[in-house]
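Missing here is one protein chain; the remaining ones are kept as they sit in the complex.
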Amino acid sequence: MSCEELERFLAAEFPQACNPESGLSIEAVWERGCRVRQAFRASSLRPGGTISGAVMMALADFAMYVAVLAAIGPVPLAVTINLNINFLRKAAAGDLTAQARLLKVGKRLAVGEVDVRCDGQDEPVAHVTSTYSIPSAGGNIRPIA
Amino acid sequence: MSCEELERFLAAEFPQACNPESGLSIEAVWERGCRVRQAFRASSLRPGGTISGAVMMALADFAMYVAVLAAIGPVPLAVTINLNINFLRKAAAGDLTAQARLLKVGKRLAVGEVDVRCDGQDEPVAHVTSTYSIPSAGGNIRPIA
Amino acid sequence: MSCEELERFLAAEFPQACNPESGLSIEAVWERGCRVRQAFRASSLRPGGTISGAVMMALADFAMYVAVLAAIGPVPLAVTINLNINFLRKAAAGDLTAQARLLKVGKRLAVGEVDVRCDGQDEPVAHVTSTYSIPSAGGNIRPIA
Partner (left out) sequence: MSCEELERFLAAEFPQACNPESGLSIEAVWERGCRVRQAFRASSLRPGGTISGAVMMALADFAMYVAVLAAIGPVPLAVTINLNINFLRKAAAGDLTAQARLLKVGKRLAVGEVDVRCDGQDEPVAHVTSTYSIPSAGGNIRPIA
């Protein structure tokens, strides 16, 4: 699936999350990964001017979902079963990007890692690993590993 | 710190997260734990009528933060360094509660686990473990384990 | 499966791990959990007289495996897909016990948590959560949650 196909699919399936106000966009999709963006919103700031960890977790989960969809096709029922996040550095006010890389796409499970970065900072602000469950009736599943 | 003291502290320190519109409240606080609530919001629903995983992660992180504050006193700079969540079951439309239990409160780190439940469901919908870093200038830190 | 049935099954299927020299034993098994023991071995000590983290991880994984087997029956192909451990305190020289509690037993996945304790210490030395994949041809699987 291309960026445009994915954004159309998500806008139809997840209108609460993927709408013009959400600030989410899909920047690039490739064989086993993707990069997504969360535009800065002042409501995400916490004391000291850092971005809330909850925003990073939500963005990383979104990145994994997009990467899984891109790999297995439009299967709305793929669900996160595990997410582990290490917060590495404070994120200053700015857009966040999350780059996902799938480590495995099996028949029943997909596992990946995600780097979360903040525009204007050299080093990643968080690192995530996550596992998705792939529904058994998953249409055109194409295991790639 | 009591529920009221904690809510006052949080409303002052985190007005973006802890305000009347957030739907967050602190129900109970005890020696090494607490229970917090996220009122249902329609915007948290995903296709199929389940509550977004991001809402559960944010609530579990909030529960850990409250439990840590209750244990070490008002230290605004305590920060999450790791959060691991296992999603166990779908959460239907309804309030969520998160009950945190601290497994360790040391001088530099606090570790705890959180059960996330959905009103009307018997079994927990998610289970979280998390580690907080406690600032070294942390005022009245009282390690309890 | 009872303790004796489980130990017979494991001795047959995993002779490398479950043999008289391993020091592993199953102390109790119940509806959704179990307690297992690792007898102390001097080779597990690290500088300062603490027990190696690797021994705790192996014991927690064994506890989860026993709990899963007890719940779904003798399915040798159940495999760990994720294990997350928080080391809480140093473990002094002594036997270790690990008590597992299943949080979910589904058709495809089982999730549980494990407390690792050291004889003679009041507080747990480590806390683990883990996910097992259950083979689809899993004979007499009886999902209990």
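Order of writing sets the chain letters: A, B and C. Residues in each chain are counted from 1.
Quick note on the criterion: a residue touches a chain if its C-beta (ideal position, glycine included) is under 8 Å from a C-beta of that chain, and two chains touch if they have at least 3 such contacts.
What you are looking at is a predicted structure, and each value in this text was computed from that prediction instead of being measured.
Asks: Could you tell which one of A:G33, A:P74 or A:P124 touches the chain left off the display?
Replies: Candidates A:G33, A:P74 or A:P124; residue touching the omitted chain: A:P124.
Asks: Since one chain has been left out of the picture, which residues of chain B touch it in the full complex?
Replies: Its contact residues with the unshown chain are 81-82, 84, 108-109, 131, 133.
Asks: So that we can see where the missing chain sits, which residues of chain A does it touch?
Replies: 84, 86, 88-89, 103-104, 111, 113, 123-124, 127, 129, 131, 145
Asks: Residue-wise, where is chain C in contact with the chain that is not depicted?
Replies: Given the touch definition above, chain C has residues 13-14, 16-17, 42-48, 52-54, 57-58, 61, 76-77, 79-87 touching the missing chain.
The working rule: only the chains that are shown with their structure count from here on.
Asks: I'd like to verify one number: the distance from the centre of chain B to the centre of chain C, where each centre is the average of its C-alpha atoms, in whole angstrom.
Replies: 29
Asks: Determine the centre-to-centre distance between chain A and chain B, using the mean Cα coordinates as centres, and give it in whole Å.
Replies: For chain A versus chain B, the centre distance works out to 23 Å.
Asks: I need the residues of chain C touching at least two other chains; which ones are they?
Replies: 84, 131, in rising order.
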